[in-house]
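My questions all concern the structure below.
A single protein chain has been removed from this complex, and every other one stays in its place.
Then we have subunit A:
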Amino acid sequence: MSDQNAAVGAGGRLGVTPSQTVGPFLHIGLPWPDGPYVVPEGTAGAVWITGTVYDGAGQPVPDAVVETWQADPDGRFDHPDDPRGAAKPSIPGFRGFARCDTDADGRYRVLTVKPGPLPCPDGGTEAPHLDVTVLARGLLDRVVTRIYFPDEDAANAADPVMSAVPPDRRGTLVAEPDGDGGLRFDIRLQGDGETIFFEV
(Lines give C-alpha, C1' and ligand atoms only; values in the text may rest on other atoms or scores of the structure.)
Protein backbone atom coordinates (compact mmCIF):
# COMPACT_ATOMS: atom_id res chain seq x y z
CA MET A 1 0.00 0.00 0.00
CA SER A 2 1.31 3.41 -0.83
CA ASP A 3 1.87 6.00 1.85
CA GLN A 4 -0.73 8.43 0.67
CA ASN A 5 0.21 11.52 2.58
CA ALA A 6 3.94 10.97 2.90
CA ALA A 7 4.77 12.72 -0.34
CA VAL A 8 8.22 12.14 -1.71
CA GLY A 9 10.07 15.43 -1.93
CA ALA A 10 13.18 16.55 -3.72
CA GLY A 11 16.09 14.20 -3.21
CA GLY A 12 13.81 11.24 -2.67
CA ARG A 13 13.25 11.93 1.00
CA LEU A 14 9.78 12.14 2.52
CA GLY A 15 8.52 15.50 3.70
CA VAL A 16 8.54 15.95 7.47
CA THR A 17 5.16 16.39 9.19
CA PRO A 18 4.88 19.97 10.48
CA SER A 19 4.75 20.86 14.15
CA GLN A 20 1.64 22.36 15.76
CA THR A 21 0.96 23.75 19.21
CA VAL A 22 -0.14 21.50 22.08
CA GLY A 23 -2.99 23.98 22.55
CA PRO A 24 -4.72 24.87 25.81
CA PHE A 25 -5.94 21.38 26.68
CA LEU A 26 -2.63 19.52 26.81
CA HIS A 27 -3.33 18.67 30.45
CA ILE A 28 -5.76 15.92 29.45
CA GLY A 29 -3.40 14.26 27.00
CA LEU A 30 0.21 14.54 28.04
CA PRO A 31 0.72 14.20 31.80
CA TRP A 32 1.53 10.85 33.38
CA PRO A 33 1.20 10.21 37.11
CA ASP A 34 4.89 9.27 37.22
CA GLY A 35 5.89 11.88 34.63
CA PRO A 36 8.12 14.08 36.82
CA TYR A 37 10.25 11.13 37.99
CA VAL A 38 13.51 10.53 36.15
CA VAL A 39 14.29 8.40 39.19
CA PRO A 40 11.91 6.92 41.76
CA GLU A 41 11.16 8.81 44.96
CA GLY A 42 13.70 7.88 47.62
CA THR A 43 16.61 7.39 45.22
CA ALA A 44 19.89 8.29 46.92
CA GLY A 45 21.20 11.64 45.72
CA ALA A 46 17.97 12.56 43.95
CA VAL A 47 17.22 16.27 43.65
CA TRP A 48 14.03 18.13 42.80
CA ILE A 49 14.45 20.66 40.02
CA THR A 50 11.54 23.08 40.13
CA GLY A 51 10.79 26.22 38.22
CA THR A 52 8.26 28.51 36.66
CA VAL A 53 7.65 29.12 32.98
CA TYR A 54 7.12 32.85 32.27
CA ASP A 55 5.85 34.68 29.21
CA GLY A 56 7.07 37.99 27.82
CA ALA A 57 4.92 39.98 30.24
CA GLY A 58 6.45 38.16 33.19
CA GLN A 59 3.25 36.19 33.73
CA PRO A 60 3.41 32.48 34.57
CA VAL A 61 2.40 30.08 31.79
CA PRO A 62 -0.11 27.58 33.20
CA ASP A 63 -0.50 25.63 29.96
CA ALA A 64 3.01 24.38 29.24
CA VAL A 65 4.79 21.04 29.42
CA VAL A 66 8.45 20.71 30.35
CA GLU A 67 10.25 17.53 29.29
CA THR A 68 13.83 16.58 30.15
CA TRP A 69 16.25 13.98 28.75
CA GLN A 70 19.67 13.14 30.18
CA ALA A 71 22.47 10.61 30.64
CA ASP A 72 22.73 8.54 33.80
CA PRO A 73 25.26 9.43 36.53
CA ASP A 74 27.92 7.42 34.66
CA GLY A 75 27.38 9.49 31.53
CA ARG A 76 25.73 6.62 29.67
CA PHE A 77 22.49 6.11 27.77
CA ASP A 78 20.45 2.93 27.56
CA HIS A 79 20.09 3.53 23.83
CA PRO A 80 21.39 1.69 20.75
CA ASP A 81 22.51 4.87 18.98
CA ASP A 82 25.08 5.65 21.65
CA PRO A 83 28.21 4.38 19.84
CA ARG A 84 29.76 3.37 23.15
CA GLY A 85 26.92 0.83 23.43
CA ALA A 86 23.64 0.89 25.29
CA ALA A 87 24.26 0.76 29.03
CA LYS A 88 21.75 -0.32 31.66
CA PRO A 89 21.63 2.45 34.27
CA SER A 90 23.17 1.69 37.64
CA ILE A 91 20.15 3.25 39.40
CA PRO A 92 17.03 1.06 39.58
CA GLY A 93 14.10 2.72 37.84
CA PHE A 94 16.21 5.38 36.13
CA ARG A 95 14.34 6.49 33.00
CA GLY A 96 16.40 9.46 31.79
CA PHE A 97 13.19 11.18 30.79
CA ALA A 98 10.74 13.35 32.69
CA ARG A 99 7.60 15.21 31.73
CA CYS A 100 5.67 17.68 33.84
CA ASP A 101 2.84 19.99 32.85
CA THR A 102 2.80 23.39 34.56
CA ASP A 103 0.25 24.10 37.26
CA ALA A 104 -1.97 27.17 37.67
CA ASP A 105 1.10 29.11 38.84
CA GLY A 106 3.21 28.07 35.85
CA ARG A 107 5.31 25.69 37.96
CA TYR A 108 6.84 22.36 36.96
CA ARG A 109 9.06 19.89 38.82
CA VAL A 110 11.38 17.05 37.95
CA LEU A 111 13.01 14.56 40.34
CA THR A 112 16.38 13.48 38.99
CA VAL A 113 20.05 12.75 39.65
CA LYS A 114 22.94 14.67 38.16
CA PRO A 115 24.08 13.03 34.91
CA GLY A 116 27.74 12.33 34.24
CA PRO A 117 29.88 14.36 31.84
CA LEU A 118 29.85 13.24 28.19
CA PRO A 119 32.60 12.83 25.61
CA CYS A 120 32.16 14.89 22.44
CA PRO A 121 32.61 13.36 18.98
CA ASP A 122 34.68 16.42 18.09
CA GLY A 123 36.85 16.21 21.21
CA GLY A 124 36.32 17.83 24.58
CA THR A 125 33.77 17.06 27.23
CA GLU A 126 30.25 18.23 27.85
CA ALA A 127 29.41 19.25 31.40
CA PRO A 128 26.54 17.46 33.14
CA HIS A 129 23.32 18.71 31.59
CA LEU A 130 19.68 17.95 30.87
CA ASP A 131 18.19 18.64 27.45
CA VAL A 132 14.84 20.39 27.86
CA THR A 133 11.80 20.61 25.58
CA VAL A 134 9.17 23.24 26.36
CA LEU A 135 5.73 22.90 24.78
CA ALA A 136 2.87 25.31 25.39
CA ARG A 137 -0.23 26.93 24.09
CA GLY A 138 1.12 29.75 21.95
CA LEU A 139 4.22 27.77 20.93
CA LEU A 140 3.71 26.44 17.40
CA ASP A 141 6.89 24.38 17.71
CA ARG A 142 8.73 23.18 20.78
CA VAL A 143 11.58 25.25 22.12
CA VAL A 144 14.75 23.55 23.38
CA THR A 145 17.11 24.58 26.14
CA ARG A 146 19.51 22.95 28.61
CA ILE A 147 19.81 22.79 32.38
CA TYR A 148 23.37 22.89 33.79
CA PHE A 149 24.37 22.47 37.44
CA PRO A 150 25.59 25.29 39.70
CA ASP A 151 28.30 23.22 41.43
CA GLU A 152 30.10 22.47 38.15
CA ASP A 153 31.82 25.79 37.44
CA ALA A 154 34.95 24.33 35.86
CA ALA A 155 33.06 21.79 33.76
CA ASN A 156 30.51 24.40 32.69
CA ALA A 157 33.28 26.78 31.63
CA ALA A 158 34.78 24.06 29.41
CA ASP A 159 31.45 22.93 27.97
CA PRO A 160 31.30 23.49 24.20
CA VAL A 161 27.59 24.36 24.13
CA MET A 162 27.86 26.80 27.02
CA SER A 163 30.99 28.32 25.49
CA ALA A 164 29.16 29.12 22.27
CA VAL A 165 26.52 31.14 24.12
CA PRO A 166 27.01 34.90 24.68
CA PRO A 167 28.62 35.24 28.14
CA ASP A 168 25.96 37.58 29.49
CA ARG A 169 23.24 35.00 28.77
CA ARG A 170 25.00 31.81 29.99
CA GLY A 171 23.42 32.22 33.40
CA THR A 172 20.00 31.41 31.94
CA LEU A 173 21.21 27.83 31.44
CA VAL A 174 22.39 27.18 35.01
CA ALA A 175 20.02 26.04 37.75
CA GLU A 176 20.45 27.64 41.15
CA PRO A 177 20.15 26.20 44.65
CA ASP A 178 16.64 26.80 45.96
CA GLY A 179 17.77 26.96 49.59
CA ASP A 180 15.80 23.84 50.36
CA GLY A 181 18.15 21.19 49.06
CA GLY A 182 16.75 21.39 45.54
CA LEU A 183 17.46 23.36 42.41
CA ARG A 184 15.50 26.11 40.72
CA PHE A 185 15.39 26.57 36.97
CA ASP A 186 12.95 29.16 35.64
CA ILE A 187 12.22 29.38 31.93
CA ARG A 188 11.55 32.80 30.39
CA LEU A 189 10.12 32.40 26.93
CA GLN A 190 10.57 36.07 26.04
CA GLY A 191 11.87 39.40 27.30
CA ASP A 192 14.09 40.29 30.25
CA GLY A 193 16.38 37.39 31.07
CA GLU A 194 15.03 35.41 28.11
CA THR A 195 16.26 31.83 28.34
CA ILE A 196 18.73 30.68 25.71
CA PHE A 197 16.90 28.44 23.25
CA PHE A 198 18.67 26.19 20.80
CA GLU A 199 18.11 25.12 17.24
CA VAL A 200 19.08 21.48 17.25
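Simple rule for what comes next: a contact is a pair of C-beta atoms (placed from the backbone, for glycine too) under 8 Å apart; a residue touches a chain by one contact, two chains touch by 3 or more; residues count from 1.
We take it that contacts and distances are computed from a predicted model.
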UniProt lists the protein of the undisplayed chain, choosing from "Protocatechuate 3,4-dioxygenase subunit beta", "Phosphate transport system permease protein PstA", "FAD-binding oxidoreductase" or "Na(+)/H(+) antiporter subunit C", as "Protocatechuate 3,4-dioxygenase subunit beta"
The one residue from A:Val66, A:Val113, A:Leu139 or A:Leu183 touching the chain left out of view is A:Leu139
Subunit A, residues in touch with the chain not shown (by the definition above) = 1, 3-7, 9, 13-30, 32, 55-57, 59, 61, 63, 67, 69-71, 77-86, 95-97, 118-123, 126, 129, 131, 133, 135-144, 160-161, 164-165, 169, 189-191, 194-200
